[in-house]
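A single protein chain has been removed from this complex, and every other one stays in its place.
What follows is chain A.
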Amino acid sequence: MSARLNCSSARGVARVLRSQSANPLSRATATLPQISISSTRHYAAAARAAPISLGKPELPENYVSPNKPPTARRPETRKSQMIRVYTALLRSTPLMLFFQHNNLTAVEWSAVRRELKRALSEVPAPIVGPDGSVPVDIAESIQIQVLRTKMFDVAFKVVEFFDAEEAAKQSNAYTHDLSKTAYEAVKAADTTNPNTAYAQISPLLEGPVAALTFPTVSPAHLAAALKVLSPSAPEFPAPTRRKNPGYYELAAQSGLQKLFLIGGRVEGKAFDYQGVRWVGGIDGGLEGLRSQLVYMLQSAGLGLTTALEGQSKGLWLALESRRTQLDEEQNPKKQEEGEAPPSS
């Protein structure tokens, strides 16, 4: 494990510069009062005429640039950067669908993306919250992209099995995604444990795989995407020919035939196509679920109060009816008298 070095920050550079330029700086400050008396402008010129000679700053042997921390694999390669891209994608994407794409041509891809974009743009804009804040419209950020499965696999392992905050508590070593700490944590992890999300999802990541990424779990957008990319008759019907003729173009149709949904990752958990459809079928999204819960709790409370009230109400009714009965028995005449005037 590579320990973080002392001179790893800008402070290291500053220390080097300070030790080298100690003498010239002090000389400059000594001459400062005389010049500043004449004029400040002269002082500036004088300073330019006799610049502080720093020489060539020599960095210490163990100096580490603050924007190039040591890595387990060479950072400048395409694959390393791809791992960083995928770890960022996995951490920022709670809802991700995986599709297998079988030899789609470029024309077909563009037709599929066009139809997807069109369907997503028709999703109604988010509702303004109770505090007046308008949530961001995510339709623009939902994209389908082809994955490099091996690099995605490595990135997935880093996200699943490496906890940077935990590692930072334990030692002083670097904890970025390409660091040696991350590399060793992933290597030591048990990737075959079937309880981990990695072990459940990794069989999907074989062959040509594309991912549809959503920045939030929005069932409305998911339903719109499913209607285009993986329609199924009753719940997610494909757009009609009259409404959306572009969907029935040859390029779009042949592209969609070669693209099929194999699974998804929702909030870090593996879902198959049925599970994904279930998520897409939640009415009104999270708000809908909340209102359902509120309704359920309210109606449960109502039931409870009526159940509790029932006993006392029954007792009161029984007593009350008995009282009226007794009243009637005690003075039946009164009633008869009372009834008499209308009859007579």
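Just so we're on the same page, a residue touches a chain if its C-beta (ideal position, glycine included) is under 8 Å from a C-beta of that chain, and two chains touch if they have at least 3 such contacts; residues count from 1.
Basically, contacts and distances are computed from a predicted model.
In the listed set "SAC3 domain-containing protein 1 isoform X2", "Probable ATPase GET3", "Peptide chain release factor class I/class II" or "Large ribosomal subunit protein mL53", the entry agreeing with the UniProt name of the missing subunit chain is "Large ribosomal subunit protein mL53". For the chain left out of this panel, the touching residue among A:65, A:102, A:170 or A:331 is A:102. Considering the whole complex, the residue from A:140, A:206, A:309 or A:328 that touches the absent chain is A:206.
Annotation for chain A: contacts to the undisplayed chain at residues 100, 102-105, 108, 200, 203-204, 206-208, 254, 257-258, 260-263, 270-275.
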